[in-house]
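Provided herewith is a single structure, encoded as structure tokens, for subsequent inquiry.
With one protein chain removed, the remaining protein chains of the complex are shown where they sit.
And then chain A:
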Amino acid sequence: MRASGVSKQVSSGGQPLTILDHVDLDVAAGESLAIVGSSGSGKTTLLSLLAGLDLPSSGEIALAGTSLNGLDEDARAALRAGRVGFVFQSFQLLAGFTALENVMLPVELAGLGDARARATAALESVGLSARLGHYPQQLSGGEQQRVALARAFCGEPQILFADEPTGNLDTITGGHIIELMFELNRARNTTLVLVTHDATLAARCGRRLTLASGRVQAQ
């Protein structure tokens, strides 16, 4: 994964606003990177650009060896399918779907076989084998985030993007989630991009990138 000279501008209220300013970044396969910085420094924006959820105003981004520039929305989605996993601050499970169905989704989207078996195994690995048929509303926040972790790893992604995965959880539950995430990451040798404003958490990653007002302050 590579970003070179990436900038992002948006116009808010007619005035151009620079959210990211010439960010250069290189993440090798299997590496883990923490993006840190205070709230509003552009962490989420950078993550969404790296994952191809959005396009930069200028600069180049390559994901899994493929340049994202010039790819349309669908092509970028196809690139993500089966390669990329996500964990969000607000869990983002589909309400009408059971835990199992939520976890099966990326596998099915990637067209991999055995969705059910994989999803069951993934939920087992996060300790939720007893909650397969439960709906997100029936699960606590920590349990929901565990389902989200299962979903993220189930498709055996090469890269995992996590945006403040413990932001909505208490310290103890958050700690469990983090342990689980690093454990799964280690076992699968997944590339990890973790956004956080927690310094101890960032310390557990192989590298850190500090953002301030959209600029790389330290790497």
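Simple rule for what comes next: contacts are C-beta pairs under 8 Å (C-beta built on N, C-alpha and C of every residue); 3 or more make two chains touch, one makes a residue touch a chain; residues count from 1.
Here is the rule we use: contacts and distances are computed from a predicted model.
Peer 1: Pick from "Pyruvate dehydrogenase E1 component subunit alpha", "histidine kinase", "FtsX-like permease family protein" or "Glutamate transport ATP-binding protein" the UniProt protein name of the chain that isn't shown here.
Peer 2: Per the UniProt record, the undisplayed chain of the complex is "FtsX-like permease family protein".
Peer 1: Quick one: which of A:V84, A:I159 or A:I178 touches the chain that's been left out?
Peer 2: A:V84
Peer 1: I need the residue numbers on chain A that touch the omitted chain, in ascending order.
Peer 2: Residues of chain A in contact with the hidden chain: 44, 47-48, 51, 53-54, 73-74, 77-84, 86, 88-90, 92, 94-98, 101, 104-106, 108-111, 113-116, 135-138, 163, 168.
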